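All protein chains of the complex are present and in place, except for one that has been dropped.
Our next item is subunit A:
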């Protein structure tokens, strides 16, 4: 995939990358590179060059696999997962922390990957919905969502399941009321809430088994 496509956002009008390069401290980096690089900027290769200059190394473990990556600072963990690593189980709903569709585990804790920059995960362990099952054997929470019909369209489901697993792990799933409160960061547009609470309570009450 083209690296430029890592963020699918339009540039601000009037703010070409080249202008940005000229005005920012990245210029300092260019000053230290051979004249050929500067010539490349002048010949309109600035787009690719800018991306190369702006990328930084990232070491992160994703679903148990150690990765050495190179990412632009502005790339979120969500976009890294979906666009660069093709782990599209994690969903983009609102992209602003308001829906929970992008929930993943960072060092075992549930977070919103849309408001986390990829570079913030340096040295950390990330688990996505793809990393929950062991081989062909589904995680008990995945089984429970199927058994209790914890979804309709399924768009919020990966986030719900990641959140639910962490909710039990935190000790915040003692009662249906507590589950409703501590799962409130996951919005379901289809309104499958009643079944989701049943699924979480069953996994909790059976000690993580189903």
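Things worth noting here:
Just so we're on the same page, a contact is a pair of C-beta atoms (placed from the backbone, for glycine too) under 8 Å apart; a residue touches a chain by one contact, two chains touch by 3 or more; residues count from 1.
As a working rule, contacts and distances are computed from a predicted model.
With the options "Cell wall polymerase", "Peptide/nickel transport system permease protein", "Reductase C-terminal" or "Xanthine dehydrogenase YagS FAD-binding subunit" in hand, the undepicted chain maps to the protein name "Xanthine dehydrogenase YagS FAD-binding subunit" (source: UniProt). Of the candidate positions A:62, A:81, A:111 or A:126, contact with the unshown chain belongs to A:111. Only one of A:90, A:103, A:128 or A:157 touches the absent chain when the whole complex is considered: A:103.
Panel shows subunit A; residues 7, 9, 11-12, 14-15, 17, 19-20, 23-26, 50, 54, 56, 72-74, 76, 95-97, 100, 103, 106, 109-112, 115-117, 119-120, 122, 163, 166-167, 170, 172, 180-187 of it touch the chain omitted from the view.
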